[in-house]
Each structure stands twice: as C-alpha cells, then as structure tokens.
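Selected chains only, in their assembly positions.
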C-alpha cells in the first residue's frame, strides 16, 4: 500500500515532468509548422479554402472520438476500475500522441532538420496511439498508470521504426493498418503480458469483475469505434475514389462482421444467449480484416466476404485458441476486448 | 424457457446465416461501384477533391451516430433490458441497412442491371433503417431479436416501394422525410404491436420497468438525436442554399419544440415536476414537423411556429389520445419514446 502510494505520488509526477521537459526541449529545437499551417508560406495566390486542414480535420475529430471516448468507454469495463479505465486511457493516449508526433516526425516528416507539423501528423500520431491502446487492453487491470506510460514510451518508437521500414522498404499497401497496427499491437501486448505476469496475480483480483453498468458503457465504446471505423481506415488513403472505396468497404466489412458475430454468439452459447464479450470483441473484426486492401477495387461483395470470414476466424480464435494461449502466456481472459481482434490474425 | 433458448440458439443463427448467404449472392450478382467510387471511371481530368464522398460522408457519420448511439441509448431505457436494448438496436440496424442497400438499390439506383453503390446509398439506407427502428420502439421489450429482424425484413421492402411511388409518381417534397418516414413507421409499428399482442402480456412485465441509470442513458440518446437532427433533415436536399436553410429550420424548429416541451411537461404534471418521458419524446417533435418543408423559404419565424405547434400537438396527442389508442391497440405506454413523435401526426 505504502509502495503503491509512493509509486503514484512520486514516480508518476516525476516521470511526467521529466518527459514534459524533454518534449518541450525537442519541440523547441525541432518542430515547426508545415506549409499549410505556416503564415509565412502563404501568398496572395494561396486559396485558404484549399488548405489541407479542411480535408484532414473532419477525419481527425472522428479518430479523436474513437481514441478518447471509444477506447475510454471500452476500458471502463472493469467494475471497480471504471473511472480508472477511462482516466488511464485518457492519460496514456495523450502521452502516446505527444510522443508519437516527435518520433514519427523524426522518421517521416523531417526535412531540413525540422519536423513539419500539420493536422496530418496528428492523425499519424493517433494511429501510433491506437497501437499502444490496443496493447494496453491486454494488461489493463494489472498495471498502474505509470506502467502504461512506460509501455507507451517504449512501444511508440518500436512501432514508428517498423512503420517506417514497412512503408519505405517493403512498400506494402496497408491503408487501414490491419497488418501493421493490429498485428504489431497484438504481439507487443502479448509480450508485455508475459513480462508482467506474476504467479497468483490473477487469483481473486477484484478489479477484473465487471458490472451491468460498465457493460453498457463498454458497448457504447464499441459503438463509438464502430461508427467511426470508416474514418480510421480511410484516413491515410489517396483522396478521391480511393477514399470513397475505403469508406464503403469498411462499412460493408464491419456490418457483415457484426451480423456474423451476433449469430455465432447465440449459436456458441449453450443457452442461446448473446455474450457481452462477443459484441464488444468480434463485431469490430471486419474493420480489421478489410483494412489491408480497403482502398483497392475488391468489389462490394469482396468486402462482405472479408467481413464474414474475418469475424468467423476471430470468433473461433477467441473461443478455442486464446484460452490455450492464455494458459501459455498467462494473459487474462477479458483482455480480449480489443485485443482479440488482433488475436484472430494469429490463426486467421 | 427451453423454447426461447432453442429460438435464439438455432433460429437466430439460421436466419442470419441464410440471409447473409442471400445478401452475398445478390451483392455478387448485382452490386458495383458508382461513378465516384469506381477507379475505372476516373480520368486525368477528374479532380479527386470533387468526389461526392466529401459532401456525403460528414452527413453520413452524423446519421451513423444517430442510428447506433442515439437510438441505441434511447432503446436502453428498460432497466432489465439496457444491454439488450442497445445490442438489439445494433443488430437490427445493421441488418436493416444491408437489406435496404439492396432493396432501395433495386428501385432507385439500378441501371444497366446493376446497383451502383456510393456513400449516398448508405445515407438512403439509413433512412430506411430509421423507419424500422422507430417502428421497433413500439414493440421493444416484447420482442425477441429474431422478431425484430423479421420485422426489418418485411418493413424495408414495403417502405422502399412506398418511397419509390411517392418520389416517382406523387413527387411530394418531403426532404426531412416527415411524411414518409414518420407516418409510415408509426402505422407499421401500430400494426406490428397489434399482431404481437397477447392478452396478459403486459401484466407484471418486469422488463418494462426503467431505472434511474437507464433514464440518464436515454436522455443521452435523445441528445445524440437532437444534436444531429439538422444533418438528418438536410441529408437529401439540394446542395447550397437549400441545405443551408434545411439546417437552420431544423435547428430552430427543434429548439422551439424543446422549450415548449419543458413548459408543457411542468404544467401538465400535478407536482410541477418535469416528466422524463416528455423530455425524451416531445423535445424532438419539432424536427419532424419542420421536415416536410425544411428546404423551402418558410422564413425563420415559420420554422419557430412549426416547432411550437408540432410539439404542442404531439404532447397533447401523447397525453390524451395515445392512452385511448393504447387501450384500443394494446400498445404499451412507454413505446412512445420515439413513436409518439409520429403519433402526433394522427391528430395533428
């Protein structure tokens, strides 16, 4: 008790203040505006309505809602942890975005020795943030806020390097980030769970119970993610018909996945009841599965089939493979809330 | 108990899988991209920023929030049903949209033997979905998820045919869908309630109690609908000043209606207290009343008057007419949540 109190009262503030000083110093030394935000680069010929902000900002707010309200509500699913889940998500996400702006900026947006900042960088940083939050779903209820911050500190650079390598050398099309974001987050989360595991940690852990109220809250979280998923998957595609297709495919894929999830959930429950965790987990699987090819001409029926098969693979993986993995890796069962969307890639 | 279990465990999955197979087959045979989503129809002269997706998608996300979060929270108002209300709304809405894309596509977007798909079709499908959800408000708490799906299966084609007839032959201006959507949903809902009624069904039905927490949730649902109603009413108007007026009128009408609803609620309650159900029901009435003429030059004061009178008619209809109807048609009292917005058209 004493330790935990010291932990939070001293270590958390120290960690935050030290990193803030570093972030301020790096911002001062290396960060400037990009050409759409810099007043000095506008001329009489510049049409203010052609500023990139008008294309990027609506997508950005959608993703903001996903990150802070979607993940926030989803993380509130532990009864004695509801406030904590939402507040820790708030803290972790904010830190991860600030850190990702710098790290991704170094790898992707740096020229003439400066990181050039626009709303597009914020969108990229929220992708890195999503990676951290998906991984943290695997360890929530076991970790202090400080541990979550340390995890963000380590995971963001590893992700940024991977992203940069994939984009620069492999040139894989992965508009929705299915491959990069979700598989990366999955393995990182599994690794952290493995590291954090202490024998006996799972027994009688009151924080892992859920209640009726927090269940509703986490369905709301799922719905926030569901509703804005097309924005997430289309945020970084080419403008025009590519983005249009990305939106259509994501919607079709995620709604096919939702129908399938409800049917499988009723079928696999011995009383024919719908299982809460399935609604939270598996309805979103289609959004991940269509992600890699979301801007291509895969045809509407292609998106439908990807949604159905993705959801089925995820559901079966979650039901039959993940308890097996859980035993091996000691991950907790309810982690799967977000996590299992990724798990399905292991067996899918 | 056994029956219900079989119902869900076998019938629901069978219904969903059979309809998914049919939807996949129809998608494969008949659905292709529209000219804004098809890469083959873009030329060097196509400006990607002029793609229809940039005008349609923001409206689409607003309506998505209304359908999944707005109706979802509103449907969570039964205490022992909160999760169910939100989850069943999720399932029904997803199915109704998929089905409406095909059925409306056949009637409205079909040329050269193909349904041409773009975000605009999704918006249209969400209008049909809203019809189903409004009707389902009348029977919620009495119906299994399977019954809701069957209702969507039947209601979508009947609505699509009616819509097509009205648009093609009667050429009635009904931008906000006040006439078509709300009256249609009202009578369909009344009909289904009548069919589903079994004597004794209403007595001691625990599911119909509401709690403090679910009350707050359903005020949130009302607020989600309220905030985005201007998007709903202006989604299918002409672009430019028509859409601008539609937004202004809806906002004015719905806020006039809200003030009136609070005043009437306090006045008609014998202790001068605000009645929960009034806030949920009647604040939204103005959005429906201005709907039919929402894009015309009715002047701001016209929208104000429509909002006030619409709300008053709805409130009186709900208080004095609907208990009478309820006795006749055996509809439950709390159905009015959404439904009564429509009820007011009967006497208004």
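Letters A and B mark the chains as written, and numbering starts fresh at 1 in each.
The criterion applied here is as follows: a residue touches a chain if its C-beta (ideal position, glycine included) is under 8 Å from a C-beta of that chain, and two chains touch if they have at least 3 such contacts.
Everything quoted here is computed from the prediction, not taken from an experiment.
Every protein chain here shares one sequence; 2 sit in place, and the complete assembly counts 3 copies in total.
Heads up, the rule we're going with is that only the chains that are shown with their structure count from here on.
Mean C-alpha position of chain A lies 31 Å from that of chain B. Within the complex, the chain B residues that touch chain A are 4-10, 12-13, 16-17, 19-20, 23-24, 27-28, 31-33, 36-42, 46-49, 51-54, 57-58, 61, 64-65, 68-69, 72-73, 76, 82-83, 86-87, 90-91, 94-95, 97-98, 117-119, 122, 145, 213, 217. Across the interface of their complex, chain B is touched by residues 55, 58, 62, 212-213, 215-216, 219-220, 223-224, 226-228, 230-231, 238-245, 247-248, 251, 255-256, 258-260, 262-264, 266-267, 269-274, 276, 279, 283, 297, 299-301, 304-305, 308 of chain A.
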